[in-house]
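Here's the structure, in structure tokens; my notes come after.
Chains shown are a subset, placed as in the full complex.
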Amino acid sequence: PPKLSTLQPGLENKDAPSWLEEPIRHVVKSQQFNQEALDHVFKVAREMELVRPGTDESRQLQGAIMSTLFYEPSTRTRLSFESAMARLGGTILTTESAAEFSSAAKGETLEDTIRTVEGYADLVVLRHFQAGSAEKAASAASIPIINAGDGPGQHPTQALLDVYTIQREIGRLDNFRIGLIGDLANGRTVRSLAYVLSMYPGVKMYFVAPDVCRMKDDIKSYLSSVGVDWEEVDDLAQVAADVDVLYQTRIQKERFQDRPDDYEKAKGKYIINAETMKQMKKDAIVLHPLPRVDEIHPEVDSDPRAAYFRQARNGLYVRMALLKLCLENRPLAH
Amino acid sequence: PPKLSTLQPGLENKDAPSWLEEPIRHVVKSQQFNQEALDHVFKVAREMELVRPGTDESRQLQGAIMSTLFYEPSTRTRLSFESAMARLGGTILTTESAAEFSSAAKGETLEDTIRTVEGYADLVVLRHFQAGSAEKAASAASIPIINAGDGPGQHPTQALLDVYTIQREIGRLDNFRIGLIGDLANGRTVRSLAYVLSMYPGVKMYFVAPDVCRMKDDIKSYLSSVGVDWEEVDDLAQVAADVDVLYQTRIQKERFQDRPDDYEKAKGKYIINAETMKQMKKDAIVLHPLPRVDEIHPEVDSDPRAAYFRQARNGLYVRMALLKLCLENRPLAH
């Protein structure tokens, strides 16, 4: 297993703040978080699980204003951030469809939009259809920007909530086995997850994917270069029996637009059902970033090891933690 | 007039909670409310009329989070629910156009969406284009679901506010005469209203509709079976002179897509204007679920008996009452 000291130079964002002394500046990509930073975020997320309505803790962001600026719809992610802000007493300015943002249509740059919106809010949660948008916005902004997904680029809060869920469910982030299933070629989620988990020692990864959706070479080379033990396997049953975490993903139809046959073949290949659950260990868990279509049979939902709705819920706590860390010790802009 | 005891078996939802002991679980359809339940909702709605900003009463849902999940736009209904929640101090997560909910587009079931959203909110107000959606959502949910209209299905809060308005305006729900006018064939509103009013003794119903929009046989048979006195009449003037409540509805153009001539004929047939008001009793009222087009002339608006904007306003109080009843004595989900 890779040593942390070997890993850090490649993973760490050189410009990242010293986590224990300063608030987070922006949340732009999962690589900005080193192990120490993740530990700190997760510690705060645990505290967030205990925040109850009516208490002082539930008012700790009172007076702060968050603008959710979504250039493409993602109701799930937007509601999760808005709920997180609400539970800490902050105020929400919501924008469901900024793609029709008249200014953007008129040719305004994202930087100009951000410079305007920062006059109205203390923090922006940005969802955009173009990779790199969050970084561009952050470079222009005097207030924190949280990336809620920028097209084929990054979706760092998803990666963080995935890792947080593993820690919460199996009690550790090192020395465990995980199977990543489904569309490993195109899935932003699994790529980020593999990347983040490579920071922890003793993580064995199995990749189980239809031929057309195999994990790409860049990640595989990277994992090898940092000493992560990974393996491509065809047999889901064998992997199910061996792992602590089975991470299923959806085969995305929109990736196969000109190859409907490939889609149908790929889609049906690896389904998690009651049979799969029988093969799994008693204390292993099934995760999924959701939405789920057919790749996990509903009969699995009632199994206590089906952790995907708890995983969605954990997104709330991780986002509460990030909002707190971005806004605390920071003068509000008004 | 039908006896309450005869009526209840057919009307009552067997699974309905005992109203005076427990909070409401879900608000799915108007049939779930028996007379006792309606009495209780209306009693609370009256209290809601007295809630003033800045008082403890205006903070009774502080800390609770409501998500308005609208799969089709209905700004009027959405604003009414959101205003109701705001007046009780609760927090609102709004979704104007969940039809573009990316998860739904990707094939996620409504049940999965609800299971995710219940991690973010304490109550969901659902508007959907498919009949039965609210019931489906409620069956999956661990938090209360309020049906804000499910396509051709139910819109129970509209039925409740109609009945509440009659009680508020004429002082009773039994022994009165009502004329239902307009599109009685397709109008979800009038069908529900006739159904709910059939619970009360001594309600005489007149149906005044163009030929193509007559009240359907299922409701007429039901009313007869429970002993309600109803009559189809062609002459609006005659009905106007006799009733305590004139309930006008819009002839919906969208129901006549392939028959524009039928629409034009039906639309112009029964208009309420100053002339109609002269025929009406001094203490009778005019109701309309709104939006209104030509079927009530604007000259009627200034008549004190024109109660339709007060009726819209009553929607606020009824929805405040339902939010309170659904959320009180219930641990918030976070």
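As written, the chains take the letters A and B, and residue 1 is the first residue of each chain.
Methods note: a contact is a pair of C-beta atoms (placed from the backbone, for glycine too) under 8 Å apart; a residue touches a chain by one contact, two chains touch by 3 or more.
Nothing here was measured: the structure is a model prediction, and the numbers come from that model.
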Subunit count for the whole complex, all chains sharing one sequence, 2 displayed: 3
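Assume only the chains that are shown with their structure count from here on.
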Centroid distance [mean C-alpha coordinates] between subunit B and subunit A, Å: 41
Of subunit B, residues touching subunit A in the complex: 62-65, 67, 91, 93-98, 100-103, 106-108, 112-113, 115-117, 119-121, 332, 334
Subunit A - residues contacting subunit B, complex: 51-54, 58, 72-76, 79-80, 82-83, 86-87, 92, 94, 96-97, 250, 252-253, 290-293, 309, 312-313, 315-316
